[in-house]
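Report on one structure; see the data block that follows.
Just one protein chain is left out here, and the rest sit where they should.
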Amino acid sequence: MRINARFDVAYSGFDLKVDLDVPAKGVTTLFGPSGAGKSTVLRCLAGLERSNNGYMQVGDAVWQDESNSYFLTTQQRALGYVFQEPRLFSHLSVQKNLEYGYKRTPKNERHVEWDQAINMLAIDHLLQRKPHNLSGGEQQRVAIGRALLACPKLLLMDEPLASLDKERKREVIPFIRKLHDELDIPVIYVSHSLEEVLQITDTMVLMREGESVATGHITQLCSELELSEYLGDMSGSVIDTRVVAHEEEFGLTRLGFDGGELYVPQLPIEKGHGQRVHLLARNVGIALQKPQVTTSFLNILEATVVEVAVPDITRHAVQIKLDIGVPLLANISRKSLYTLRLEPGQKCYALIKAVSLAR
Amino acid sequence: MRINARFDVAYSGFDLKVDLDVPAKGVTTLFGPSGAGKSTVLRCLAGLERSNNGYMQVGDAVWQDESNSYFLTTQQRALGYVFQEPRLFSHLSVQKNLEYGYKRTPKNERHVEWDQAINMLAIDHLLQRKPHNLSGGEQQRVAIGRALLACPKLLLMDEPLASLDKERKREVIPFIRKLHDELDIPVIYVSHSLEEVLQITDTMVLMREGESVATGHITQLCSELELSEYLGDMSGSVIDTRVVAHEEEFGLTRLGFDGGELYVPQLPIEKGHGQRVHLLARNVGIALQKPQVTTSFLNILEATVVEVAVPDITRHAVQIKLDIGVPLLANISRKSLYTLRLEPGQKCYALIKAVSLAR
Amino acid sequence: MDLLSPVWLTLKLAAVTTVILLLVSTPLAWWLAQSKSKWAAVVEAIVALPLVLPPTVLGFYLLLALGANGMIGGPWSALTGSALTFTFTGLVIASVLYSLPFVVQPLQNAFVSVGKKPLEAAWCLRASYFDAFISIILPLSLRGYITAAVLGFTHTMGEFGVVLMVGGSIPGETQVLSIAIYEHVEVLDYGSAHTLSVGLLLFTFIVLLAVYFINRRFPTHAD
Amino acid sequence: MDLLSPVWLTLKLAAVTTVILLLVSTPLAWWLAQSKSKWAAVVEAIVALPLVLPPTVLGFYLLLALGANGMIGGPWSALTGSALTFTFTGLVIASVLYSLPFVVQPLQNAFVSVGKKPLEAAWCLRASYFDAFISIILPLSLRGYITAAVLGFTHTMGEFGVVLMVGGSIPGETQVLSIAIYEHVEVLDYGSAHTLSVGLLLFTFIVLLAVYFINRRFPTHAD
Partner (left out) sequence: EIRVAVAANFLATLKTLAPLYEQQTGDRLIVSGASSGKLFAQVINGAPYDVFLSADGGYPEQLIQHDKALASSRFVYATGVLVLWSRINQPLDKNSFIAEGINHIAIANPATSPYGAAARQTLIKLGLLDKVKHKLVQGESIGQTFLFVASGNAQLGFVALSQVVNPANPYNQTNYWRVPADYHSPLAQEAVLLQHGKDNVAAKRFLEYLKSDAARNVMAQYGYL
């Protein structure tokens, strides 16, 4: 099951031309800088913006096919939309806002539990309030709740967590993942925050100036050399691993993945469980021999050079794509490149200084 | 020069009772969960909310003293306010929005440069647009620019960076700091994001349920044991350090601070420059003897136990406050506490697994 | 009592007219608020036009239009067999036409200032177009509706020239209060004129006061 | 030409009245929109009251009030030595009172729907209260002003009962178009009446069309 969509919107000064092909399950994130067209894509998906030659298909169901003048209205799409601004109904209490979509959902489709949503979002004490008496974050939480309680078949979320504090995020993110895992609701998600994206996303769509420049599973996409410029210094590899063992005496945990093992500071996770890690390219170094002195590099892995990206002169660092069973990006200086004379196919060692945990 | 303020606002269901005493220079952050009353404090400081028995003084100048029915109106306060939502003037172009405050500023007070602000915020291509044609992040940037260009004497910013992408943040944050460093404009800042706060803040005010529960310099405040519950697993110590040397061969940088030195992965910072680091309590371990085996712990520092916080039964970790010249927080398990039998005054070693850079 | 018959008639006329005005104006104002068509400005201008004619003159033209050979009256009497002029129905039609701008314009402004955003949110919560309009746009336009109803109602109450012309002042049928007061003034029976006027003013004042008082207890939605 | 003299007079009356209405109504509507006082509802109701009286009757009361011994006319003539009744000034005052609700209410609604937020933002950008009102509230209330001006202007143009009563029908002084048309009808000079009516309608239509056409080119601010 996939979602296919083509949209073509022209504002004065901005053209959106996207062609999406993403799985109709899990969380897909539209990632890109401000003004890239992320919100516009969501509006198109929701049927709020009608585009020339637009086409959209979810699984086998065609939702929009302008060439046949076929267009499902927003209501017929049964979706949930968390807008970038809260958009609560100002004349209704919080309770009534939350009920708005819930009441309009046939009983047998009400698969999101009222109490659970309210508790997760910590909005039970606000139910009798009017929206203009809420703080910014409170409004945003109600907006999330309202969209969830409409029990959508497709959930669109435009930076829903931007104004939420850490603790709330920690509650909401797993809930969003659960929507996918338990209820099979695909989520299209917009975010600027790579940290957030790493925690929540399966598929990532990189957007730039109205175009989707790349689409793929996040673990794969983050290791694409050509994309590193879009990710800036967050560029690096994302690897899904599993806890192999804890080495209590050293305070370390050993994570296994297709290409080997990684040591990380001890994790409060049980053996056998999954853990996604983010290896920032700038935290990965390269050596031709295995270092002999004891260094701070906890992880030294055999690697093969796959590709060397010769940067233009303005950029300081050179990016190297390695293969350690999975793809791995490394940033080295121009000087090091010159010293090491790396070439595709060459054997070397990847020195990983730090591992940041993503999910 | 300090800012003193006392406000007392009662909404139905929420009471604000704050007593602020913060330096009238640098960046002061109001930090706290959603609904804590941060925005309300900003409104009071701006004179938009009038409170019983309110009092406010900036340096020697009294701005508000309700006991004498004295109250400077918002206009008389010459401030800049970035609201939580953009609040652009919808009938004016972006250019006119930006000019609004700028034009109303006497020429000799126009200390913020037009071009510089526009470039930093990357909004030069938007000048002729109307606000409703902008994306969420673009609107927020214009709002920041508008407040800056009013060349305020006090800048209030309510989560200004929430909808900005990483790259923009990296441009804006130093600019905000510069306001303080070069122009001596105090900034009162609201944020949920500890990462952001660590990069930008000097003084931090922790807010909870309408009260300011603690105020202090961020390096000191983060090491207060009693406050760790407010910081959650971001609890830890913040230390301002200086680059002592680079150890190129190991890819390490040595940072010096009052109590010793710290190794961190090599930094692109010149010797002698400052660097703030954040030592998360959960990344700090304790040993009674200096570990003999070579471990991943790059940093092993002599320490004295200052205080042991016996947690209530629901919490998993025990927090220990150490003294390594500066205060240092460490999280250990109940089991370890039992094994180590730590007591105030005891000598031990702090094992620091990872150092996150803040600023 | 004979003094009260015009009162009831007037209230009935004003009430029926207001209800019809609101019903007719809602879709019209909505269309005017939404439409991007060039014709919308034309319709807007046409709606406001009847206002500029002196009521008697407008009444005269309506008399022609509503008469058995008129543009409206002709088809009507062909259909129903009865005329429109000098009937209550005719009065209602005339009053509706005459007070239309006072009702359409406040509604249109209210709809415009509510904007599309809440509507889009409602659509994304499974509300049909109609449902969303009823549950979101109507309550958010409450102030506009109150203004529209007040202006429409009071203007119909006080209307005189048109009503007299189209209605023919038939006691119990088309002789409304304003005509009755007018008569008292004309024949120098100022006492009765005062009594009726003061009564009318007091009654209206109390009704309006209640309306505005309640209206003010609803928070405004913009903040 | 004699046929045109009432035309100019009417345009002058409508223009002057509309300008005064807008000037008077702006602070009044602003106060009504902002005030939390209980009296606001009372004032709101009072403003709408004149509407319910038949124009002639209202005119009759205004005649009393504006007359040399009246509540308004008394002090006025003591001050200026001249009467208000049967003068252009008197007409303006009467028209202003009569059309007040048509202007106050749209403005009040506009102010309410603009809300406090843009105002607060302006205050934080060094704008004085007055400056902020002029530079932010006024343009954001543009639609309200247009509605107010259109309703006020057209209603004054078409007004007849009040104007006749307070102004008499003195050619060149207080004989406005509506009275002139009325007189043409009375003397069975239907040709002139039609000519004037159609001219009036055409002129107004063109003006309104232009106004609404331009108004539609401004984007609405709610979206």
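A, B, C and D are the chain letters, set down in written order, and residue numbers restart from 1 in every chain.
Here is the rule we go by: contacts are C-beta pairs under 8 Å (C-beta built on N, C-alpha and C of every residue); 3 or more make two chains touch, one makes a residue touch a chain.
Note that the structure is predicted; figures quoted are calculated from it, not measured.
J.: What are the shown chains in contact with the chain that isn't displayed?
T.: By the stated touch criterion, the chain not on view contacts C, D.
J.: Among C:76, C:133, C:153 or C:182, exactly one should touch the missing chain; which is it?
T.: C:182
J.: Pick out which of D:63, D:121, D:157 or D:177 touches the chain that's been left out of the picture.
T.: Among D:63, D:121, D:157 or D:177, only D:63 touches the chain that is not shown.
J.: Looking at the whole complex, which of D:8, D:39, D:129 or D:190 touches the chain that is not displayed?
T.: Residue touching the chain left out of view: D:190.
J.: Counting contacts across the full complex, list the positions on chain C that touch the omitted chain.
T.: Residues in contact with the chain left out: 56, 60, 63-64, 67-69, 83, 85-86, 164-165, 168-170, 175, 179, 182-183, 185-188.
J.: What residues on chain D make contact with the chain left out of this view?
T.: On the side of chain D, residues 56, 60, 63-64, 67-68, 83, 85-86, 164-165, 168-171, 175, 183, 185-190 touch the unshown chain.
Following the convention adopted for this analysis, only the chains that are shown with their structure count from here on.
J.: Can you give the shortest number of steps from chain A to chain D, where adjacent chains in the path must touch?
T.: The distance in steps between these two chains is 2.
J.: Please identify the chain with the largest separation between its CA centroid and the CA centroid of chain B.
T.: Measuring from the centre of chain B, the most distant chain centre belongs to C.
J.: From the mean C-alpha coordinate of chain B to that of chain D, what's the distance rounded to whole Å?
T.: Comparing mean C-alpha positions, chain D is 56 Å from chain B.
J.: Roughly how far is chain C from chain D, centre to centre by C-alpha average, rounded to an integer in Å?
T.: The answer is 19 Å.
J.: With centres defined as the mean C-alpha position, give me the chain B-chain C separation in Å.
T.: 59
J.: Touching at least two other chains at once: which residues of chain C meet that condition?
T.: Answer for chain C, listing residues that touch two or more other chains: 117, 221, 223.
J.: By the touch definition up top, name every chain pair that qualifies.
T.: After working through each pair, the chains in contact turn out to be A-B, A-C, B-D, C-D.
J.: Going by the contact rule at the top, pick out the chain D residues touching chain B in the complex.
T.: 117-118, 120-129, 131, 135-136, 139-140, 142, 218-219, 221, 223
J.: Which stretch or stretches of chain C touch chain D in the complex?
T.: Going by the criterion above, the answer is residues 38, 40-42, 44-46, 48-49, 51-58, 60-61, 101-102, 105-106, 108-110, 112-117, 143-144, 147, 150-151, 154-155, 157-161, 178-179, 181-182, 185, 193, 197, 200-201, 204-205, 208-209, 211-213, 215-216, 220-223.
J.: If you look only at chain A, which of its residues touch chain B in the complex?
T.: Touch residues, chain A against chain B: 11-13, 32-35, 38-40, 84-85, 125, 129, 133, 135-138, 141, 158-159, 162-168, 192-194, 232, 234, 250-252, 263, 265, 283, 285, 293-298, 351, 353-354.
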